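Since the structure comes first, as structure tokens, the remarks are kept for the end.
This part shows subunit A:
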Amino acid sequence: MTLSIWGVSVLLFLAGLAMVVLRRQLLAMLLGLELMINSVNIALVYTGSLWADAEALSAALLILAIAAAEVVVGLSLILKLNGAGAPVDSSGLSELKG
Partner candidate 1 sequence: MTLGWLSLAWMLPALFGAAAMMAGARARGVALWGSGLTLSLWFVLGWTYGLEGVESLSESGPVLAWGIRYALFTDGLSWSLCGLTAFLTLLSLLSSWRLRVSAAYWACFLWLEAALMGVFLARDLFLFYVFWEATLIPMFFIIGLWGSENRRHAAMKFFLFTFFGSLFLLLGLLGLVSENHRMTGGWNWDMAALTGPDGGMGLAIFLALILGFGVKVPIVPFHAWLPDAHTEAPAAGSVMLAGVMLKMGVYGILRVAIPAFPKLAWDLLPWLGLLAAVNVIYGAICAMAQSDLKRLVAYSSVSHLGFCLLGVFSRTPEGLTGGSLQLINHGLSTGALFLLVGFLYERAHRRGLADFGDLASRAPWMTLFFSIAIFSSIGLPGLNGFVGEFMSLAGMTRVFAGLAVAGVLGVALSAAYALPAYQAVFWREPGPGSVSAQVGDLDGREKAILWALTVLMFAIGLYPKPWLEMIWSAMQGLQL
Partner candidate 2 sequence: MNSAAFPVAVLAPHLALGLGLFAALLAGMGRVGERPLRVLVVAALGAALALVWAWHRTQTGGPLIRSDEFSWLGQLLCYGGAIPLALVLSGGDISAALLLGSALGMGLLAVSGNLLMLFIGLQFMSLPGYVLVSRQGRPRSYEGAVKYFFAGGTASALFLMGLALHYADTRSLALEAGSGVLSEAGLALMGAAALFKIGCVPMHFWLPDVYESSSPELAGFFSTSMKAAGFLLLMRLVALGPDSALAGSLPALGALTMIFGAILALRQQGLQRLFAYSSISHAGNLILGVGAWAAQGARAAGAAPVFFYLAVYLLMSNGVFQFLRASSAVSRGDLRGLGQRDPSQAAAASALLLSLAGIPPTGGFLAKFLIFWELVKAGLYGALAVAGLATLVSLGYYLGLVRDMVFEEGDRLDRARQASLSRSLVWVCAAGALMLGLGPSLVSALARALGGGG
């Protein structure tokens, strides 16, 4: 059980990572980030409840809140880019280099 829950968590994490790394659509990448964070939450919640450890459970809550804040920042950035008429595709953001 432990292994499978952790396996799911890690798989989700890797899926999120893959989304972030592979996708160029900024919104999809943002979703990937969320997926990574929340996959960790799964593992934390499961492990915390396994050991009846309130610390981990409260941690999961705090992490959710922080993830939400992060999404706000991310979305606002993406929207701003969109509003400016610039592409929301990451491959367009390559003026800064070298």
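The criterion applied here is as follows: contacts are C-beta pairs under 8 Å (C-beta built on N, C-alpha and C of every residue); 3 or more make two chains touch, one makes a residue touch a chain; residues count from 1.
Selection rule: all candidates are chains of the complex that A comes from, given by their letters.
Quick caveat, the model's predicted, so the values are computed rather than measured.
*Asks:* Spot the contact partner of subunit A in this complex among 1 or 2.
*Replies:* So the candidate in touch with subunit A would be 2.
*Asks:* How about subunit A: which of its residues touch candidate 2 in the complex?
*Replies:* Residues of subunit A touching candidate 2: 6, 9-10, 13, 16-17, 20, 26, 29-30, 33, 36-37, 40, 43-44, 47, 51, 53, 55-56, 59, 62-63, 66, 69-70, 73-74, 76-78, 80-81, 84, 86, 90, 93, 95-98.
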